[in-house]
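Single-structure report; data block below.
Take a look at chain A:
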Amino acid sequence: MLEFSIMADALPSLLKGAGLTGRLAVLILLLGMTIAVPLAYARNAQSIWLHGPAKIYILVVRGVPSLLQVFIVYYGLGQLSFVRSSVLWPVLRDPFWCVIIALGLNSAAYTAEIVAGALRMVPKGLLEASQALGLSWFQTQRKVAIPLAVRAALPAYESEIILTIKATSLASTITLLDLTGAARLEVSNTFAPYEVFLTAGAIYFCITTSLSWLLRRFEERLSTDHRTGERSAKKLQPVLPALTNH
Partner candidate 1 sequence: MSAVTKLFGSFAALNGIDLSVARGEKVVVCGPSGSGKSTLIRCINHIEKHDGGSIVVDGCILDHKAANVDRVRREVGMVFQSFNLFPHMSVLANCMLAPMLVRGLKAVEAEEVAIGFLRRVRIADQATKYPSQLSGGQQQRVAIARAMCMRPKIMLLDEPTSALDPEMVKEVLDTMMELGARASVDGMTMICVAHEMGFAREVADRVIFMDEGAIVEEGAPEQFFCQPKTQRARNFLSRILH
Partner candidate 2 sequence: MTADWVSGYGLQLLWGVVTTLSVTLMALIIGTVFGISLGAVKIYGAKPFRYSAEVYTALVRGVPDLIIIYLIYFGGTVALTKLTGRYVDINGFAAGVASLAFIFAAYASDIFRGAIKQVPRGQFDAAHALGLSRRAAFLRIILPQAWRLALPGFGNLAIILIKQTSLISVIGLEELLRASSVISGATRQPFLVYSVTAILYLIMTSFASWGFRHARIWSNRGFA
């Protein structure tokens, strides 16, 4: 039978681990998105010198297990002497940053695929119209393409967020005490795998489920605004009286 006292005892260190899990996830997603946007533009580019490397990068990263990518960054890079002598070595020796780099580069490939798909869904006519109005390429992207693509990308990006939170558990394999790592430590102290892993699983479940619920709510609000045009109408209102004054 389950012993609830073990669960209660393990809870503080597990929650501390959950804090690290959250920090990892946020940094990974930030790094991933930063790389993903230019990568997505490269992937959609006409020139083979741009879309070729981008496609190969996405293919390779998505074709290889993420745990192996973590190992390559954490154990592998140290073998290369130019890495060891570089200024980045203190960062690359730290398992915390290794996980963020490995999973961030990984998330970048998946996110780039989502962003590129969403950008391709923006109707060509809208882009032509915006350029016909005299907007520059950058202005067209910023004011027309990206706002529309964000809505299209949102559902897929939500599941990328949840997958990233789950993927941070790989940090436990290179000595980090994230939620999974803390659970493993507790198990080796108590040898009560059921109690500890079930508690850890429950914490993960609460985080991912509540987050995906929140994200869905957020998405619904965006899409209803989009349909009824309520928000844009409100934005226009203060402008309209100003116009009549002239």
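Just a few scattered comments:
Here is the rule we use: a contact is a pair of C-beta atoms (placed from the backbone, for glycine too) under 8 Å apart; a residue touches a chain by one contact, two chains touch by 3 or more; residues count from 1.
As a selection rule, all candidates are chains of the complex that A comes from, given by their letters.
Keep in mind that what you see is a predicted model, and the values were worked out from it rather than measured.
All listed chains 1 or 2 share the complex with chain A, though the touching one is 2. Within the complex, the chain A residues that touch candidate 2 are 59-60, 62-69, 71-72, 75-80, 162, 166-170, 172-173, 180, 183-184, 187, 191-194, 197-198, 200-201, 204-205, 208-209.
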